[in-house]
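Only a single protein chain was left out; the remaining protein chains are all shown in position.
For reference, chains read A and B in written order, and residue numbers begin at 1 within each chain.
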Amino acid sequence: MLTIQNLVKVYPTGAKALNDVSFSVDEPQVITIIGPSGAGKSTLIRCINRLVEPSSGKIMLGDTDIVSLRSSGLRKARRRMGMIFQEYNLVERLTVMENVLSGRLGYIGFWRAYRRKYPPDDVSAAFKLLDRVGLEGYHNTRADALSGGQRQRVGIARALMQRPELLLVDEPTASLDPKTSRQIMRLLVELAREHNTPALINIHDVALAQTFSDRIIGLADGRTVFDGTTEDVTADVLTQIYGEEDWSTTIRKVDEEDEENGDEAKKMKKPDPQKGLVREASAG
Amino acid sequence: MTLEEHAQKYPEVWQRFNPRQTLIRYVWYLSIVAVATWSVSNLDIPWIYFLDAHVQAMDLATRMWPPDLDFVDKLYDPLIETIHIATLGTLVTILIAFPVAFLAARNTTFNSTTWFIGRLILVTSRSVNTVVWGLLFVAIFGPGPLAGIWAIAFRSIGFMGKLVAEAIEEIDLGAVEAIEATGASRLQVLWIGILPQVMPVIYGTTIYRWDINIRESTVLGFVGAGGIGIQLYSSINLFAWQEVSLMLTSVFAVVLVSEFISAAVRQRIS
Partner (left out) sequence: MTAQNQNEDAAPRQWQTIKLIENPYWRYGLVILAIAYLFYSVGTLDINWHRMSTGLTRANNMFSRMVPPDFTRWELLVKGILESLQMAFAASFFGMILAVPLGLCGASNLVPRPVYLVARAIIVLSRTFHEIIIAIFFVKIFGFGPLAGVLTLVVASTSFISKMLAEDIENMPPGQLEAVRATGASFPKLLIYCISPQALPRYLGVSIYRLDANIRHSTVVGIVGAGGIGQVLAATFSRYDYDFSLAILMIIVALVFLGEVFSNWVRSGLR
């Protein structure tokens, strides 16, 4: 579904943010990317939909090489990838509904966008998504009247409105408190699984990453230094990624927490067929 | 969930504005267009002039080039005079605008009548353009820079007074209260409690207005109130376009310098 080959990004200042990164995503899984600040996590995510221009390398989304696309081709490719931002990045003066529907901007014409006249299927799907993320009734509220957690939910709904083939998530919980962080991560992972969409999530909280992902990629100095499952993340791995530290409190003790919580990740393995209504309704 | 419940809970239609809001918006749009049309149509604009306007403009531009450099000697005195007018005018303004600002601020004025008088002075000063004040003062003092200085002053009072009055109204009352509680006299309260809080605004607006006044002073000569405007007006009327372009360039340079000074000082203050 997504293949990255030899991705390199050098900033004009000379800083080499990405140094030959390669990996591929072949099935719908939740992948978290961990690493220290400046390791290139944010750059990597932004290179995939070319909000940042890669210096060299190949990014294959399905059959298309994103790097080689021109403007209109790039826009079409961007439609296929839904992005969720650390600072939510909603258009503050617009209502929640307008922000959610803006996910469809790549699919409707200019005048329809101007008059806010979206196809009925999209409107219905938007209401359903708002309901699903827990913001029922908020559709006419202005975006800047919401709390951080609520804004992130709108951001998630907006990304999903694109019915994307891939979710790109840039530090979704960095600006949120611990409880809201867990709620948002849970929501994200549930939705990704329901829609059978692979998700690439940047995250700096290792425990959070371990709790919610199927696969973890560790980035340090612009290189992939780890690519495996959550169980494989040991203290040595973390030292390799972040440097020397007392990692005993960061690594989730797999056995203990299994007994306590009944393993969150295992709980969400099976997608609920009922909740797939959004996809079916719009496909039909 | 039945189909009807589904349609009700997740409607397929959504509008940003309800009908009443949409109506209000359209009324605004229509009235703006109506007013615009009325204004343009009634103005009796000879549209035919637009046809050869570009030709005329090109003609004018060629006549203005190159600037007449021999004329430079005659420029020094008027330019310096212009700067004097602006500076002295601004200085006079500070003396007058400051007390008026106190009258025009709700928390420092004596009673509502004085507040009204203060506000009235400021509005009158702002409503009349510098050049129009120039007309008035030329009639009083005769042509020359004296009229120009008063014209600048009378216009600037409104500008500075308004900003300083707003600053006075926004001061921290707690600090004033504290000083009053020590038993200080009214004047002392003014000096120690209010003035320090307002000083930055006073400095800032003074230099800002000085910069604007330099621009205004250049044209006061058109009504005879001194400065380079006198020479500029006469050169235009004599169609001496090359002298005109020289003067315009020198004005541009002076304005640039004054803007630079103004920005630098305001930067340092804040």
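Here, a contact is a pair of C-beta atoms (placed from the backbone, for glycine too) under 8 Å apart; a residue touches a chain by one contact, two chains touch by 3 or more.
Just so we're clear, the structure is a prediction, and the values are computed from it rather than from any experiment.
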Absent-chain contact - pick from A:49, A:124, A:181 or A:202: A:49
Residue-wise, where is subunit B in contact with the chain that is not depicted? 32, 35-36, 38-40, 42-46, 49, 53, 56-57, 60, 80-81, 84-85, 87-88, 91, 123-124, 126-129, 131-132, 135-136, 139-142, 144-146, 149, 199, 203, 215-216, 218-219, 222-223, 226, 232, 236, 248, 251-252, 255-256
List the residues of subunit A that touch the chain left out of this view. 49, 51, 72, 75-79, 81-83, 85, 87-94, 98, 102-106, 110, 113-114, 155, 158, 162
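By our rule, only the chains that are shown with their structure count from here on.
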If you average the Cα atoms of subunit A and of subunit B to get two centres, how far apart are those centres in Å? 51
Which residues of subunit B touch subunit A once you look at their complex with the stated criterion? 9-16
In the complex with subunit B, residue positions of subunit A that touch it: 95, 97-98, 101, 116, 118, 120-121, 123-128, 131, 139
